[in-house]
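Structure record follows, encoded as structure tokens.
What you see is the complex with one protein chain gone and the rest in place.
Labels for the chains are A, B and C, by order of writing; each one numbers its residues from 1.
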């Protein structure tokens, strides 16, 4: 498996750079017969789109997606689904000044050293704009998972810098610029962001993602665990530095008598396991939490070096999200959906003849 | 890639169950010419072995490993390295009582529901005893990484339940039963564990792993990121519920001006990135931290259900680690070593002709 | 690995249908620094292009290729190379009449039964027009193999129906419509094809492909043999029904004393092995021969059934090659080049530190 593809049976391949002509994706392995049109992908892409509020980058992209294959008369045919998203507002000149410097926190230095060459315009392949492909592929996975199994994959902003946002209501999430699940914190978030933007600095965030109605039995021991694949998928998102399943790092201080979710004939009495035991889904909600680092591109001057190894100062004046975590919610949802769909297919490949012996609840 | 294998070019395949006749592993893709003998694997297996102190399970296993192929006259030949570790002290009777109950926190329920059948003796395939294969495979990776690149992969116990253990000294780690890097905390740890064992309960832990002298350039964008593969490898270890790279979850509250590691001609001025930027190694230490949940098998009575769905109580009286995290250090090191070796090979496949243009420091 | 991708490290992914808007490809794993422009791919695509003589399909396609990513300032960057080839002359009306019938020899029936749905326009995904992606990907592989190792991959038409074409001269191959390596047979071939076209029937062909200057040591035992991967790559080309390496089927009647190529300090004394022993290249020419079945679409009436299972007659009046084998030479070359490049990368991943101990010749 090459680095620009992921998934075993629901396999996503991605190409494109921030300032090239287009991003493209290929989704292979989608079951046939799924009703699918551009709008199904567009809907999710619009949630991730830049320029929708003053709190995110002002780069103007419609992110209009065109499905090029794999769909015939409105239904998937079972063959590879190719799609394209043209770049419309690259403004490469923004990057001229920094083409020969390594921006701190970015992949500039590592790409240069690994490949001996790099596309410096807007981060090239390392740009988070690549996540359009993930979101489009995730839209297909979400649709299939929901139609076939009733699975619902949703996420929300759980923390913005120091501000923790207690979950309140799914319905609120898509009605504000932050994917906040709590309408009471919006003013606080807006004030914080306005001040942050003014300061020229950036901040990290936490995003939680939940998959509901996942059937019991998805995931493969020992290395192909559902949670291992989720961890990889999440950690592969730009800026992510940490992943938790269920209780996550809180499990360190828990006692076994507290952490181990008890069971009754009606089901589990807790969800410390995050919906996964032994790498296999339990039938409970799959709960994932990720940490996103603060945006690396900030206006404040930073020490760095040039491509010739000389000292330099970097001040990034391009258009950037002061908190990349804000737009990460649809991306994290997409990655979780793709992993779940992959495992749904893998599970029925091996265990298609098994009916789970027990029915709880 | 099937669920019992991992790695693209340094590929590890594992089989075996806790109470079956043996565990076996196959390491494929190891470069030829590496000096290798049983003892190289045994040395690491002995670090993970049960029964070495009163704080871990009293199951007696020599974990004696036998290399069956891939080595000729003391050197690897480039062909598949197969090895076997016989189970010696299974005591299946310990499990007779719980064969028809699901132990809370274990994979009993999910295996049963996924496969419609399960080997209930000691957790069968879900037992953490499978990690002998990882440790053996990791021993080969560690040896090659060190001989070829000088890479050193080491870990330590960073937290035991509520007790945080500040790093002090690598030399101490292998001189105590806890893999503690700090001699001053040993008494506290021993006292805590004695009391815990008495209580019949268990506790979680944090293990940190560090790879030093990793060259710049290992890792593949976009999905094949070094940190994504590390995250999967770590989350695939039994009981792991969270993974951090570099600053990890602390990055949420950091400002960009604090998190983004500045550079000078001498190198990076910080390691918030954990040695990875854009999925590619920076040349700094690769730093990983994992959360392990408390042991699920405890003496205290727990509510659960039988394989027929009836209420039941589970009290586990078998031999178990009161804190699985204690023996996790060599396992986490092994997984990190395997991932690094895989990426070392992947890197030279694609970029074997590239000399990193810059030399820092 | 999904069905629309191939290769482990030089990984090609393909999408598109005969009468959809476009075909697209993604080449992942290409080393950085290779000079590459649209023309490099176009040159090979033009060799395969329809409409270049009266002996092939009259469908008019420029097959103009556009590289969309992975190349910066004329050099590959090491990231995924995406490219697009728009369909220009689909004429879907040609297929209206047969949308509800299964054309004998085609994949119509199997796609319909497998997926429950099919894109019937021009064979949809099963159309041999998909081979544009292979040819484009092969062009990159050819270029890299030649620049890096001096490898030359070439093919020719070795038999057209009953007419065997003895190899004479590489230079002739690209100077005639048949990829014939023998100028003396051209008249015979033209006459045969004119008569065949008139008859409304079609015929099979044999194409030979040779890779010269392949270094010793490429290929992996046991399942990942170089010849095994070549066999898969060739058999995956539309219409191919047989693959031979070296002596191929002639080996059945050979004695060991005849087949086993002897060696001297100057090198091998024969090439019955086809340049591969034990799945690993010997340093000799790699020689491959493939059998292509006659074009399935013919004007003559054929018995078949409809999508409702009723008897039907199929007479194909669209534009078709009377011998698909004629245009297969660049396709077979491309597949061989891709496999070789994949193994070149795999070899240096594992054996990058090995210098072949012996130098023959």
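As a working rule, a residue touches a chain if its C-beta (ideal position, glycine included) is under 8 Å from a C-beta of that chain, and two chains touch if they have at least 3 such contacts.
If you're wondering where the values come from, they're calculated on a predicted model, not measured in any experiment.
Undergrad: What are the shown chains that the omitted chain is in contact with?
TA: Even though it is not drawn, that chain still touches A, B, C.
Undergrad: Among C:44, C:261 or C:333, exactly one should touch the missing chain; which is it?
TA: C:261
Undergrad: Considering the whole complex, which of A:266, A:313 or A:350 touches the chain not shown?
TA: A:350
Undergrad: If the hidden chain were put back, which of A:221, A:242, A:256 or A:283 would touch it?
TA: Touches the omitted chain: A:221.
Undergrad: For the chain that got dropped from the picture, name the residues of chain A it touches.
TA: Counting only chain A, the missing chain is touched by 8-9, 29-33, 78-80, 148, 221-222, 345-346, 348-354.
Undergrad: When the complex is taken as a whole, what residues of chain C touch the one chain not shown?
TA: 1-6, 8, 12, 14, 102, 104-107, 109-116, 125-126, 130, 159, 161-162, 201-206, 216-225, 227-236, 238, 241-265, 269, 272-274, 276-283, 291-298, 300, 302-305, 307-311, 325, 347, 351, 354-360
Undergrad: Residue by residue, what part of chain B touches the chain that was omitted?
TA: 1-5, 7, 9, 11, 13-17, 20-24, 26, 28-29, 32-33, 66, 68-70, 72, 75, 77-82, 84, 111, 114-119, 124-125
The working rule: only the chains that are shown with their structure count from here on.
Undergrad: Name the chain whose C-alpha centroid is farthest from the C-alpha centroid of chain B.
TA: Result for the farthest chain: C.
Undergrad: If you average the CA atoms of chain B and of chain C, how many Å lie between those two points?
TA: 45
Undergrad: What parts of chain B, by residue number, touch at least two of the other chains?
TA: In chain B, the residues touching two or more other chains are 8, 221-222, 351, 354.
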